[in-house]
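The complex appears here minus one protein chain, its other protein chains still in place.
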Amino acid sequence: MAANGEDVTTVLMIGNPNVGKSALFNRMTGANAVVSNYPGTTVDFTKGTLIEGNRTYVIIDVPGTYSLEPRDAAEEVAVRMLRHRPDATVMIVLDATRIERGLYLALEVMELGMPCILAVNMIDAAHEKQITVDTAELQRLLGVPVIPTTAISGEGVRSLAEMLRKARVADVMDISGRLKGDPPAAGGRACFGCGGCGGR
Amino acid sequence: MKHNSRNTTIQRTGPVSRPGTIYSLYIGLLGLVTLGFGCADILIWAGASNGFSWGILAISGDDFFRWAWGGVVMVCGGLLLLSGAAHAATSLHQAAKAAVGVILVWVIAGTDFLAMLCAAIPAKASSPAFLNTLDGFLAGFAPPYTPALVIFPFTLGLIRVFRSAVHR
Partner (left out) sequence: MTLRQPEAGPVSAAADAGGANAMFLSSDARWEMVDALAARTVSPGSYEPSLADVVGELTVRPLTGIPVALAALYAFWSIFTSFAGTLMTDGFMVKIFDGYWLPWLQSVWPDPASWHYFIFVGNPLADNSLEAFGVLTSGFFVSIGVVLPAVLIFYLTMTILEDSGYLPRLAVLMDTFLHKIGLHGYAIVPAILGLGCNVPAVTATRILETKKQRFIMMTLLALFIPCGAQLGIMMAVIPESVGIVFLCLLIGFGLFGFILSRLIPGENPEILVDVPAYHWPVKEYVAQKLWNRTKAFLREAIPFVLFGILLVNLLYLGGVIPALADLLEPVFVVWFGVPKETAGPLIAAFLRKDLAIAQLSNIPMTPYQLVASVVLVTIYFPCVATFVVMLREGWRELLASIAVLLTVVFIYGGMIHGIGILLGVA
């Protein structure tokens, strides 16, 4: 399921504009990418390499997009890049303070049947606004790894890199089933029902 | 101080405390002076007078950019301070308006200081040396000062009001 068995895995980083995706990309690859928070700089995509353990990942910073129904040139590029690499792993970057918009995109990507991993970024900004995101519960519900990160300070970036190998295909049916069937998990409950993500 | 300023700054309603009134008066006064200085900058640039100097204060009015544009920024800063003065200690919105006004004054004062610093580092054009002497460097910071630099120390008192609002 996860794109292993090869030495090099392609990872597409996708997310809404201004979720700190480029900053996260730089943290992971240390590449010569220009970090910016105005649109335009990510229209030309950036590529970098990450070596974690014995694996090599080629990480591609996809232009920021709100959905997979493109509305402008940058979003079109994003959709095209996903279509061209159906075997790639998709890293979906979400803004912890505005998680709904990111989740919408995440569901769209999951429907494509590509292996996914979620990075809930800007968790520090969320804490400042007293927003808490239960990433363990989100991981259980979605059935893919969910890692809280703060790209600016670098928190969580390492575990995000380590969890890349555990990216997997999510089944939207199952998510819907879990949402309907299971009661909300109590804090600290062990992970179950998630097709073998290996726990946290 | 009777009230804890941490609390007084975020209460939107409630009795206007004595420190609150003093803050308002202080911000208002600062706003009036800033407004006056801004107008003076523009008027002197426009040719109402050939430069002005009083004590440590001087407005040369020679440069369009510094005095006309900078003067407009000072006028705006003064107006914002005045409009934010009332209830600045009790209303977050009012305090924010005053804060924006103070920031405008800081921008002018900061760039004025940078201009002095940049002029003081190299030696005079006539001297063969590159770096200024220590005496020459320090002399670059001697009075007279621009209006924004003269006001600057008096705006520092407001940090107290704002900091209590930032940290709540």
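Order of writing sets the chain letters: A and B. Residues in each chain are counted from 1.
Methods note: a residue touches a chain if its C-beta (ideal position, glycine included) is under 8 Å from a C-beta of that chain, and two chains touch if they have at least 3 such contacts.
These figures come from a predicted structure and were not determined experimentally.
K.L.:
With respect to the chain omitted from the figure, which of A:V58, A:M81 or A:I99 is a touching residue?
P.N.:
A:I99
K.L.:
Identify the residue among B:I121, B:A139 or B:L156 that touches the chain left out of the display.
P.N.:
Final answer for the missing-chain contact: B:I121.
K.L.:
For the chain left off this view, which of B:A40, B:I59, B:A95 or B:V150 is in contact with it?
P.N.:
If we include the chain that is not displayed, B:A95 is the one touching it.
K.L.:
Among B:I44, B:L104 or B:I151, choose the residue that contacts the chain missing from this document, as touch is defined above.
P.N.:
Looking across B:I44, B:L104 or B:I151, the contact with the absent chain belongs to B:L104.
K.L.:
Can you name the residues of chain A that touch the chain not displayed here?
P.N.:
16-18, 23, 26, 32, 34-40, 43, 66, 72-73, 97, 99-100, 103-104, 107-108, 111-113, 125, 129-135, 137-138, 141-142, 152, 169, 171-173, 175-176, 179-180, 184
K.L.:
Determine and list the chain B residues touching the chain excluded from the picture.
P.N.:
Touching the missing chain: residues 9-10, 64-66, 68-70, 72-73, 76-77, 80, 92-93, 95-97, 99-100, 103-104, 107-108, 110-111, 114-115, 117-119, 121-122, 125, 128, 130, 162, 165-166, 168.
Please note the rule applied: only the chains that are shown with their structure count from here on.
K.L.:
Measuring from the mean C-alpha position of chain A to the mean C-alpha position of chain B, what distance in angstrom results?
P.N.:
46
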